[in-house]
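Take a look at the following structure, please.
Here the complex is missing a single protein chain, while all its other protein chains stay put.
Note that the chains take the letters A, B and C in the order they are written out, and that residue 1 is the start of every chain.
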Amino acid sequence: MGEVNLAQALNGALDTALGSDSRVVLLGEDIGRTGGVFRITDGLLDTHGGERVFDTPVAESGIVGAAFGMAVAGMRPVAEIQFMGFSYPAYDQVINHVARIRNRSNHRFAAPMVIRVPYGGGIGAAEHHSESTESIYAHIPGIKVVVPSTPRDARGLLLAAIEDPDPVVFLEPIRLYRAVKEDIPDIYYTVDIGPVRVEREGEDITLISWGAMMKETRQAAVRLESEGVSVEVLDVRTLSPLDRGGLADSVEKTGRAVIIHEAPLTGGFGGEIAASIQERCLYSLLSPIVRVTGWDTVFPLKRSETHYLPAVDRIVNAAEKTLEG
Amino acid sequence: MGEVNLAQALNGALDTALGSDSRVVLLGEDIGRTGGVFRITDGLLDTHGGERVFDTPVAESGIVGAAFGMAVAGMRPVAEIQFMGFSYPAYDQVINHVARIRNRSNHRFAAPMVIRVPYGGGIGAAEHHSESTESIYAHIPGIKVVVPSTPRDARGLLLAAIEDPDPVVFLEPIRLYRAVKEDIPDIYYTVDIGPVRVEREGEDITLISWGAMMKETRQAAVRLESEGVSVEVLDVRTLSPLDRGGLADSVEKTGRAVIIHEAPLTGGFGGEIAASIQERCLYSLLSPIVRVTGWDTVFPLKRSETHYLPAVDRIVNAAEKTLEG
Amino acid sequence: MSSRKPGLGRGLEALIPMASQTTNDAVRETSPDAPKDMFQLIEPDGSVLDRLPVTLEEMRALYADMVEARVFDHKSMAMQRQGRLATYAPFEGQEAAQIGAAAALRPQDWLAATYRDAALNWRAGYPWRLLILGRTGDERGGEVPESVRILPPSITVGGHMIHAVGLAWAEKLKGSDSVALTSFGDGATSEGDFHEAMNFAAVYETPTVFFCQNNGFAISYPVHEQTRSETIAVKAEAYGMPAARVDGNDVAAVLAVVREAVDRARRGEGPSLIEAVTYRLGPHTTSDDPGRYRDEDEGEDWRSKDPLTRIRKLLEKARGWTSEWQEELEKAASAKIEEAVEWAENLAQPEPEDLFDRMFSTPTPSLQEQKKIASDG
Partner (left out) sequence: MSSRKPGLGRGLEALIPMASQTTNDAVRETSPDAPKDMFQLIEPDGSVLDRLPVTLEEMRALYADMVEARVFDHKSMAMQRQGRLATYAPFEGQEAAQIGAAAALRPQDWLAATYRDAALNWRAGYPWRLLILGRTGDERGGEVPESVRILPPSITVGGHMIHAVGLAWAEKLKGSDSVALTSFGDGATSEGDFHEAMNFAAVYETPTVFFCQNNGFAISYPVHEQTRSETIAVKAEAYGMPAARVDGNDVAAVLAVVREAVDRARRGEGPSLIEAVTYRLGPHTTSDDPGRYRDEDEGEDWRSKDPLTRIRKLLEKARGWTSEWQEELEKAASAKIEEAVEWAENLAQPEPEDLFDRMFSTPTPSLQEQKKIASDG
């Protein structure tokens, strides 16, 4: 496969899945002829044909509900929602049906399906195109929520999600689609859904993030290291089920944590992570766990985007304050 | 008004609002002729007529969207969603429109409206009838989320919500509708949206809850007091905006906190509260903040309900462990 | 133009009023309040209007099924009053619609129905014992046998219709000849999900049958207030989909129409919508008080159109019914249902762990941890 960016890694994973499992079908708005607004499905209609890749009407609840029916009947549908801000019409299908059919039927039926959702801001897009509402999905029992931040993970996690016997909401950081490149294996491989990935090992402080904000988190880590701080960086990767042990292990060691996400503070998933860590390692905490997040506001339009998105400075400042604590 | 239960207090508040403000209209499924499945709107169609109280088709997005339009045009609509488990088809309208019109129009338009949603389990109901997904609403910037647990608060908060120049999601604990009685003033009064209510003062530990779980929380407090523990009980009442100061003040004093809610643990609003408290008073914490919550499962049907709902025992045990810490 | 044609002269297919076909006008001229312009084979007095799609023996079997369903319904109402079931949504009055529709399905066909469709589900293969178990408040009631392709009853209104589109779509892609039928009420057609499901089915030509039991009410809200379209059937025109309106209290007519729709779907001719006009004789659920929103008279009127009575009258004329047989049927049905109730009630209560084990194929580490906490107390 050679050096690919995150978007190419996803495209390759979908191609591989279509090629290796005849139960896999793709459906979504504009994913066929145009290859999707982000071109993640580019070429797949041509390669795999109109019985595997479906353009759909503009109807998100219909997309997810139809995919659900297909999954129950034994297919492995991968649905694309064009932007996270357009996923809400399908929220009812996700929480009330996709996440529940196994429970409702005591395992008689299941919905092995993937809902791919580009998310996050930073590209100066129109309203609703920059959402990070991962916590409303991570709160739903019965689905898994996965967010890759590297091409390698993107391919491995997407293939794992498609293989998974249960439904997976797969969030794709728009801002990273073409921003990170990596050499990844040209074979069928999966990355386990669940474990956090220790991206960088360190002793003094743990920076915890996922998806798009990994970019700024990595930059902050480099800055802090240059100031002589030994930084551990965790890429959560799977928000649900959450690797509480993996998170606690790191903070147990460093005694300090900063959680970074793009979503608004209140009710953002950082709250869950902070709560969980203090439950497990309060007595090792040298300083309060701090969250660097978006504000409790609507994600703003282009002109104000930088006023909203947590910048590297904010992360570094928070880490420095934490280190003083 | 004399001694009324929570359901009667709400009915009275709606009657008062309809009587005192001609902009107020009610809409929802079966709220007219039958007075709603919980009879909260009982008699209001007769008293105020068919131009103020509207039965609607079974279409939650339509209900909220139409109420939104009415609010923008200067009315004060109060929409009822029959059960929280049926609120999700309207989630898109809430997050993408109701919560945003003020921001989108830089104050030119606003949506002063109330969405009433009965929530919570404990009555052995069918699937979807026992949901507690308050955290998916509390995460939305631009709306307020209120949950009364007493008749007095119910009336005062509902009148405040209707008066509020911004949209309010008003959650009503089904289990408490007829379980708590109280003498409340027979006048127009409001209770401020925002501040937590210190329901009981104490020194050793803070129990934090809201809505339906206040019942078990109160019982746990009594049990603990009988064991000689001085318990402070906070009724959060407003999940958003959250009274972070009020919560911190109490835990600053007691050094210990247990948060109780019915929703699943992961991504439940207890995470936000715990994260916020440790941020503010880590150095006063004598023990980790513990959450006693529903499990990360679907809310089960009648036969298993008691396996899910946090019982008084679980709260007492958690408090006792916390007190040892 | 009415489609009620006396006599037994013509073939069945020509009789079925599909909205996009010739009898279109009949469909469009009817109103839910005056359900006269709809396909009918048997009148309330038992007289037959056209050739029936079943033999006398088959008709006796359909009747027996309706009796069994009604026994179940009455028994369930009684049990709920005794606190032995959680809420129950009775279908009394809708037996013909439900048994007729189910009789048109084959085991390989999928079914996605609602909380009120116990008779439909049962006749299509969902065991009584599981239907009862579910209503006692036990998730194991949703675990139908491996061979049964019926989803657990949908409790949300409207959300399950699109599932039948996905199920049918999958079957089409697999090249099988299974179809999917989804049953729902008049109220459900107000949900946006109805619209999306109808549109997807039409666009992808999935073998889906949309079966609407228009029983006059969405809880307290009468159908003529829910919508300004003259019928539910006419809504199919928005999707370029054929539709039929049928007397939902006429088991033969329902069977004929649904069978035709199922056959069309199986032949690759795509989805269709059927409106079965019927009436809920009982309350919405055991917690409902219909006195708040409808006249007793209306109910009496509909009682005279009872789906069981008309078949009994027909069979009587054909010497296919005796009061002894009726007694036998009722006794047998009671016994079967008693047995099912006993099974459900004697089943060991669910364990606390079940909660955690049912969420995923394998419980996640988080759930395992929570399970441990739950069992340690």
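As a working rule, a contact is a pair of C-beta atoms (placed from the backbone, for glycine too) under 8 Å apart; a residue touches a chain by one contact, two chains touch by 3 or more.
This one's a predicted model, so the numbers in the text were calculated from it and none came from an experiment.
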Chain not shown: contacting residue from B:Gly43, B:Pro185 or B:Gly245: B:Gly245
Of A:Leu14, A:Leu44, A:Ala59 or A:Ile174, the one touching the omitted chain in the full complex: A:Ala59
Sole residue of B:Gln93, B:Ser209, B:Ser250 or B:Thr322 that reaches the chain not shown, by the stated touch rule: B:Gln93
Per the touch definition above, residue among C:Ile99, C:Ala113 or C:Ala202 touching the missing chain: C:Ala202
Listed residues C:Met59, C:Val209 or C:Met241, member touching the removed chain: C:Met241
Missing-chain contacts mapped onto subunit C: 190-196, 199, 202-203, 225-230, 234-235, 237-241
Touch list for subunit A against the chain that is not drawn: 29-30, 32-35, 37, 55-59, 61-62, 85-86, 89, 124-129, 265-266, 295-298, 300-305, 307-308, 313-314, 317
Sites on subunit B contacted by the missing partner chain, in the whole complex: 25, 51, 54, 56-57, 59, 61-62, 65-75, 77, 89, 92-93, 96-97, 101-110, 141-142, 144, 165-166, 194, 241-245
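Throughout what follows, only the chains that are shown with their structure count from here on.
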Subunit A and subunit B: spacing of chain centres that average the CA atoms, whole Å: 30
Centre-of-Cα separation between subunit C and subunit B, whole angstrom: 37
Centre-to-centre distance between subunit C and subunit A (centres being mean Cα positions), rounded to whole Å: 41
Per-residue multi-chain contacts in subunit B, two or more chains: 61, 85, 89, 127-128, 266, 295-298
Contacts with two or more other chains, residues of subunit C listed in rising order: 139, 156, 192-193, 358-359, 366-367
